[in-house]
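Encoded as C-alpha cells, the structure appears first; notes follow it.
Shown here: the complex without one of its protein chains, the others still in place.
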C-alpha cells in the first residue's frame, strides 16, 4: 500500500459519452484490465443515447430474469381489475409464491388498497448558539412559512411544500420539509427545493450558525421509526378478508393456526426490534422495483411494514399490510428505460397521473406474497418435519 | 368485485418451461392481455435453460444500466489491490459519486476491510404449556446440541450448525440456529437444515406444543436490531484515515466541518430511530447486488450500517463503516447468470472460495460512497444555497 | 393451587378510611397475617386525612433517605440563581456525585436551561371497516376540531386541546390528543378530557366500529421513540460550555478524552438500541421525583435523553442534555404531601406557576450528574486499573 501509482482512468468520451462506441471503449478497457469477458453485459437492445441522467460510465446492462405473476385482482381507487405483475428476480420460487397468493386473493374477491398519505421530504438541521435561539427559530419558521414555501417552489413545477416538521435536540433544530411531488418519487426535486428554501432562510435569519441540508431525519435509503410514523413516499394499506375454506383449500392450513403464527411473529418482532412484523415484503417490492425502473435502493426504506390480522368469529381471516414508506414513480428516474417502460405499460402505469395506481398494485402484490409465505412457514411444520421425523414411525 | 370470473392462466409448458418458446408464448399472452409491447424485455442474450431455480413464468429480462467505477484500492484479507466495480442502477450521479470517493480513497492509500463475523440463521419458535417448560427446553437444547447438529447437517454439505441462541418471552422460546454456510449466502440451506433439526427436536422432546420454523427473529429480508447486534451474513468493517489536505482537495470541504456534520447526523439518527447513521450505503450495495446476481431483496437488511469517525489532532480524518448484516454469495442463486457471472469475474469473485473477497469489495465501495455523498451534503451548504442567496448580495 | 379458600380481606373503614385508626387496624392485620413488625413504617409525621386521592389502604410511609446537593447555579427562564437540590435515594455516592458536578458547573458559570415544548397526551385508537373510512375519519377530525376541542375542554379548567396527531395502520387510526395542562403533569385531566372528546366523536361519526381510549401511542409510564420525537410532558435542554482547565481540575481528566468517551458511548448506544445515549439521568430524576412528590413511575419515560457534546477548538467543552419527556408537576398528585411540599418549597417550586421552573432545575441537575459520572467512568481507567495492574510493574 505504500507507493501509489498513477491512477488508471476509465475511458470517457468528453464529447458524448452515451454512445455504443464509448461503451465499447470501456468494455475493451475492462477486459484488458480484468481479463474478464463482457459478452452478455454488452448485449443490450436500446440506444445509449437515452441514458443521460440515469448512469455514468455506461458499459452495458445487467440482465435480470423477468417472470410474471397474476392475474392479481385489485380493488383500489386508482387500480381497478386484474393485473399481470412483472417481477425481476433470480430467486427461485419467488414468482411462484406470489402467484399462489394472487390466486387465493382473487378467489377471495381481490385486494382492497388505499393510499393513506403521500409526502416526500428533505431534512435540514440548523445549528444555533443555544437551545433558546433554536426554539425561537422554530417559531420563526411558522411565521415565515409562506415566504419559505415560495422560495422552495421557485425550483420546481410539481413539488409543493406542504409543511415543515420540527424536532429539537440540544442547540439544533432538525426539520422535515414535507413536499407533495406528483408522479415523481421526488427525492431530487425535494432536495433542490429544500436547498432553495434554506438559501432564503439563511439569508434572512440572523442567528443560524450553520446548517446541513440533511442530517438523518429524512433517512433517505435507510429505514427509520420516524418514517414508519410520519410516512415517506406513499403510505399504503392493502387488506382483504379471506374465507376460512379458501385458506384451507389453497394454503393447506387452517386460519386459527395462521393467526397463531402471526401472534408469535408479532411478539418475536417486537423483541427482535425488526422494522416489519410481516414476512418478506421486500421480495415482491424489490422484484417490481427492478422490473419497473424504480430506485431499487429505496427497498431499504420501502421494506418496512406493519401487518395486522384478525381471526373473525366464523373463522374467516382479515389480513392487512401497511407500507409506511413506499417510494415509487411512474415518471422520471429509470421509468423511461427500455424494458422498464414496457413493464410499466403492461400495468397501465407509465407516465403522469399513474403513481398512486402503481403504489396500489405494489401493495396488493405484497399482501399476496405475505399470505403465501406466511402460510408456507406454518404448513412447513407438518409437511417437512413430520414427514422426515414423524413421531408415528 | 361481486362476480369472480374464470381465472385466466398464464401459459406454462409443463414438459419444459425454460425455453425460448415457452417464454415467447407468455410474451404473446401478455401482449394480448395487456395491450403492451414486450420488445426489449424479450431481448436477452442467454439460453433460458440456465434459469431453473432462478425464476418461474420467465418472460425475458429487465435490462438495468450498468456503469463501472474505479479503480477502487482495497486492502483486505481476501481482496488486495485495485478493482473496477460494476454498478447496475438508473440513478444518475450514483456511479460518478462512488467513483469520486474511490479516487479520494486511492490517494489516501486505499480502504482497509475486515470480515468480522460470518453467520446465517433460521429462527424457529417453540411453544409450551408454560414458561417453565420453555426454560427446561432451553437447557435441553444445550444438552442435545450434538444430536441436533448432526440432524441439521444431514441436509447440507457446506452448512455447519455453529450454535443456537435462545431468547425467551412468555411460554415461547425463540431461537436462532446459526450456521456457517461457505460461499453461499445460505438462507435456503439454513432453512432446510433448521427444518431437519426441528424435525429431530420435535420427535424427541415431549413438551413442545407447537413450533413455527420462523417467527421474526432471523428477520430475513427485514432490518432488525437483533441482526445489527448479532450479525446476519457477513459483518464487515471498512476503514481509512484520510489526510486533511486530500479531503480539501477532492471534496472541497475541511475535515472539521465534515466531522461536525457527522456529529449532527449521529444525533439526528439516534432521535429518528434510523438503522444506519451514515448516508446512503444502500445505493452502492443495491447497484452491486443487481450487477453481481445477489438476492437484491436483502438490501432491506444489508442497508443497516454504523458509521464511526474521528477527527485526529493533525486534522486527518479517520472514517469507518460497519455493515452488520451484509448478505452476499459468489456461488448459487443468481451468481451464475449470464451478465451476473461476467460482473463477478471482472472482480475475480466468481465461484467457490471468493465470498469474503466480494464482501470486502462491497464494503470498500460503500465507504467511498459515504465519504463522497457526506462531503457533498456539507459542501452543498456553500455551493448551492450561498450561490443562490448569499448574504453578500 | 386447587382449592381456593375464602379471601382474607384487608380491613377498610367504609366511613373514613384515612385516619390513624384505620391505618393502625391495617398495621395489626398485616402483623397478624405476615408475622412482620411494622414499627418504622407507621412512624409518619402527618395526618392521614391529607391522603385521599393519593393512596388506598394506607398503612404508613416508606422513609426514603433524603440528601441535599448544591448550590446548583441555574440560568433558566424561570429558575434563576442558586438552588439546593433535595435528592431521596438509598444509593451511596449519588448525592456526592451530583454535588461534584454542581460544583464544576457553578465554576463554569452555571447551567443554561430551556423548556422547548410542553404537552401531555392521551392516544385513542379508532377502528373502521376498512382503511378508507379511517382515512376519511382523519380528515373529519380536522374538519371538526373546534367542536372536539370544546367537548374535551368541558371537563377541565387548565387543560387545552392543542392539536390531534394522526398515525394510520391497517383500518385503524391511532391518534394523539395533545393538551397543554398548566402546572399539573396532566395525565388525569388529559385522560378525562380525551374521553369526553371521544364521547362527542363517537356520538357524531357514523363509521367508527369501536374505539379504545389508549393503545400504546401516548406510552404513559413507558419509553418510546414517538415520545422522544414528539415530546411528552416537558422537552427540556440543559447546556453549558466548560473551560478545559476546570474539567482537568475538578474531574481529573482532559476534555478530549471525555469527548472520545462520548463518541464511543454514542456508537455503543446506537448499536445497543438504548433510549438515552448519556450516562444515568434516571438517577437524579428519580431522586428528585421521590423528594418532590412526582409520579415516580414516570421515570420510565422521563429517563430518555439525548446527550450532545462538542470539543471546541480551544479545548473547552460544550455539553448538553435534552430530556424529551420530562413529566413534572408542582400542583396536584403528591406535591402537597408533608415532606414533598417542604422539598418543593425549598426550591421555591410549590404551587401554581412553578412547573417550568421545576423542570429547569431537574434538567440542570441531570446535566451536572452526567458530567460527573461520565468523567468518573473515563478517569476510572487510570485510577483503578492502572493502579492495580499497571504495565510498569
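As written, the chains take the letters A, B and C, and residue 1 is the first residue of each chain.
Everything below uses one rule, namely that contacts are C-beta pairs under 8 Å (C-beta built on N, C-alpha and C of every residue); 3 or more make two chains touch, one makes a residue touch a chain.
Given the structure is predicted, the values throughout are model-derived calculations rather than measurements.
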item	value
From C:231, C:255 or C:340, residue that would touch the chain that is not displayed	C:340
Residue of C:220, C:239, C:309 or C:360 in touch with the missing chain, whole complex considered	C:220
Chain not shown: contacting residue from A:115, A:131, A:198 or A:229	A:229
Absent chain, residues of chain B that touch it	77, 112, 114, 116-117, 130-132, 134-135, 167-172, 225-226, 229, 235, 237, 239, 273, 306, 308, 320, 322, 324
Where the missing chain touches chain A, by residue	225, 228-229, 260, 263, 266-267, 269-273, 277, 306, 308, 310
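Please note the rule applied: only the chains that are shown with their structure count from here on.
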item	value
Chain A on chain B, rotation in degrees - Cα superposition, rounded to nearest 5	180
Per-residue overlap in chain C, given as positions that touch at least 2 other chains	225, 229, 273, 306, 308
